[in-house]
Structures are given as C-alpha cells and as structure tokens.
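Inspection log for the structure reproduced underneath, given as structure tokens.
Yeah, one chain of the complex is gone here, protein chain that is, but the others are all in their spots.
Moving on to subunit A:
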Amino acid sequence: MATRKVRYKKLSVKTPLPVLREDQIDPSEYESLTNEGHIATGVESAEENEYHLQGILRGAGVAADKEIPVPPPQESSLSYDDLYSQKASQTCTYIRFSQTVEECIGCMYDMTEEDEAFLKSYNLKRAPSAQLSDDDFEKIMEVFEDTAYVRAPFAAVDQTIVSYDEMLHGLHELDKSKVMPHAKDIYEHWKTRRQAVGNRPLHAMLKFEMHQESDDMDPYVCFRRREVRQTRKTRARDVQSADKLKRLRKELEEGRQLVLASHNRELLKAEMLKIDRAIFEQRAQLKEHKIRLGIKTDDEDLINQKPQKRKAPEAPSVQRPPPPSHIRVPVRPNGQPTEADLTLLADKLAEKENELRVDIEKKVQNHSDWNRNHVDLTRGPLSPVHGPRPDLSFRPAKTQYLMTPPASASSEPEEPTPMDLDKPQNPQPVFKFRGVAQDHKMENPPLYRRRIGRLNRLWIDRRGLPSPPSPPRESADGSADVFDRASDRWKYDNSSDDEEDAPILIRPFR
C-alpha cells in the first residue's frame, strides 16, 4: 500500500467533478493516483477472498471472459409435453390474478406410488362399474388427512388415530354414491400408511415452529411468524379509538333504524296487497251480480279509474318509509328488492317485539317530524353561482335513437346525497324516444335550453314541441295549452318509477 503524501479534501456528494477520459490525463500520474484502498464489496467477509471471485475482481470489472464456476443444470429427461400438457392462452392485456395455489390445485392429496399399487390391487377384485377412480381415491384420502389434522394435530406425538366414525362427517360432503362403498377399505389403507410414517401426515410437510427452545437452531424450521409490533399507547390514540367506537356505535344504531323502517314498509305493503285482493274479489262479485241482474252500465267501476291519479297519491304514501328523522342515509323510495328480502327474513325472528317497537317509534317520529321535517341538504342556503353560466340560448334538440339506454340512466336515478348536491354536476341530457319520431308537421325542430336553478337543480326548458294527438286531459293548471299537454306527455313517456326523483325537473316554458 502506497503511503500518502497529501491528505485529500473530503469528497462531498454535491461536489461537481470534472469528467475526463484517460487520455486527458498524464498516464504515469494516473497510475499513482488511482485509489488502491480496499473497497467495500458488500460480500460476506468469509467469502470475499474466494478464489474465483478474487480472480475476477482483480480485473477491476473488465474481465468478462472469466466466470465463477457453478454446478451446471441439465435438460430434463422427463417428457415435458406430458407433464405440462395444458396450453396457455395469450391475453392481450396484462394478467390480473388473485387465486391462491390451493385454489388452483383442487384436491390437495396426491397419490403416491404406494397408493397406486394398493388401488390397482383393490380394483382388481371389483367389477369395472364398482371400481374406485384415482380422483375419488384422492378425495377420500384428502378427507382423512384433513380430518386427522383438525382432530389430532399432534398425532405424531400422542399417537391418536382418528376413528372412521369421525371421518364420516367429511365424507358426507363428497359424492356419496361413488365414495361410500369404498371409504371403509380406504380408511384401513390410510391407517396402515399413517402408522408406517409414525402417524405423521402422509405428505411431507415443512417444519414450522413448535418449541422455542429446540427450534432455534434447527435449520429445517422455517417461516416463523414475526412478532407483532408493539403500538405505543398514547392519549391521542385512546381518543382516536374512542371516537372510532362511538362512530361505529352510531352507525350500528342507524342501521338498526333502517331495518326497522323497512320492516314497517313491508308490513304496509303486505296490507296493501291484502286490500287490493279484497277489492279484486269484491269486483268479481260485483261483476257476477251485474251479469245475474242484467245491469248494463259502463264497466268503470270494475277497473281502476284514472290510474295516474290513483298512482300519485297512493304509491308514495305506501312506499315511502317513515321520514328520515333518525337516519342519515337517504332512503330510496322504491326499496331495493334484495334489501327488502333480507330485512323481512331477519325481522320475522323478532316480529312481535318489533311490532311494539314500531308503534312507539312511529309516535316518536311523528313528534320529531313536527320539529324538523325540513332537512336542509346544502351547506349554504344559497348555492353559489358557478363560473360562466351555460349557454342560455335555446338549441335545437336533435333526436337520437339509442339501441340501449345509456349507462348513466341506470346509475343516475339514485337520490342525490347532500354531498352530491354540493358538487357542481352537469349531467348530459339525453333524450330517449320510444317508437318512431312524430310527424314533421312543424317546420322548426323542438328547441331546448338547460339552466341551473336554485339548489343546483337542473331545469330543461323546451319550446316548439309538436302538438300531440292524444285526447285532452285535465292538466295541473287547467289551461289547455298545446305545449303544456305536450310536455305532460313527455313527462309520462319518459318517466319510469325510478326516475321520479331524478334531479331533472321539467317545466313548461313560455
């Protein structure tokens, strides 16, 4: 090692260094300048001096021809095509996959050569139809192994042998007709095999930790669990946890309210169905009587008159659950079928108790309704004006025929939550027409404009719609205006039950 005459300045990583080629510096100087000190390699000290490694390192990274010898791999003599016969299909996108190995394998027991010999001789004694297939054999063995593992996890130590009767439970889950005739015989085979290996699992297993003392030095023990890190207990953390618990409790309470409310709704529904049925039966009787007595009037009393009107007052009152005084989550007016099913089932168990409670609940709610039947959904009473207002002039509405309703139509009808209303949203108006377009008597196409009113409500104003040929009906404001009727027609044309509460409100213009 050369002794240093100069002491360097310390090299900082931020120092700008000139970059030279070797020919730009005096070669004799360069030789003496290069740092010959030992360089940390990052290799374990015991191995750093290894013969082959040093041979290469001495070339200072330029000895590409030298190699460290390793035991060379060979081509396998097994037939790859037989073992890996399954063809893989190429995907065009990157693969996304989350199944585990166990899920990909299926039956976890794999027959050994010993099993195969046994099964062969076993099947020899039987008619071809009564033979046991390899797959079923493995399924049975898997049940035995699994049950043994669960019932006697320390079988290797205490030598318990799980009895056949205990295995039955697992066997019953298999295809009984195929399995049961053989199970008892296979059990004997399993038992002898188990005993041959000291009552250990038949498949070789990794060694996991058993006793802290003996395990530590055993190189076969692997994949120990790591100790869970201690979290420090602080006041802030306690407060946090308390808050979490409170919130959880509150949410559970809300959920309970929701269940009660929907239970109530279902009861009312059932009642309505009963009444409907009674009406139907009464009418049937009435009809019979009419025929018998020969009364000839129009059949108006046999059908529901004014279906629209009837629907309007009835449907909401029946379907709407009690006002959401306790409930934060807005309730959908038409309860989702799955939810309804679930609640019904759940409540049947506690029906009597609930009926009582519902009564009390109702009274409480009625009272609280008085005080706060007004729910302010916005954060500020007045909605802010958003930027430049959308184009206020009327634009011609172009009709387009959609093959399928656009995706937004199905996701849209959910009642907006307060959060949604806060956000500026501009749903794209899409006109859906059923059937063929109206006659083109009008020269001008219908026009519309969109504007945003208070509370961010979206208004669609229209003009120039063709007059419908439908019979006149009474309209809300009594006027027989053409456009009025047209708009009403639109309304019912377009509205399914879901869309009644959509934020798109239609209002006659002009």
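Going forward, contacts are C-beta pairs under 8 Å (C-beta built on N, C-alpha and C of every residue); 3 or more make two chains touch, one makes a residue touch a chain; residues count from 1.
One rule holds for everything that comes next: contacts and distances are computed from a predicted model.
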{"item": "Chain left out of the displayed complex - its UniProt protein name, from \"RING-type E3 ubiquitin transferase\", \"Histone acetyltransferase ESA1\", \"Ribosomal RNA-processing protein 43\" or \"Origin recognition complex subunit 5\"", "value": "\"Histone acetyltransferase ESA1\""}
{"item": "Hidden partner chain, touching residue among A:S98, A:S121 or A:S177", "value": "A:S98"}
{"item": "Listed residues A:M180, A:V221, A:V259 or A:M272, member touching the removed chain", "value": "A:V221"}
{"item": "Contact partner of the left-out chain, one of A:V43, A:A196 or A:A350", "value": "A:V43"}
{"item": "Touch with the omitted chain, as defined above, among A:I25, A:V157, A:M210 or A:A350", "value": "A:I25"}
{"item": "For subunit A, the residues touching the chain missing from this view", "value": "1, 4, 6-11, 13-25, 29-30, 33-58, 60-62, 64, 67-78, 80, 83-84, 86-88, 90, 94-102, 104-107, 110-113, 115-116, 134, 138, 203-207, 216-217, 219-229, 231"}
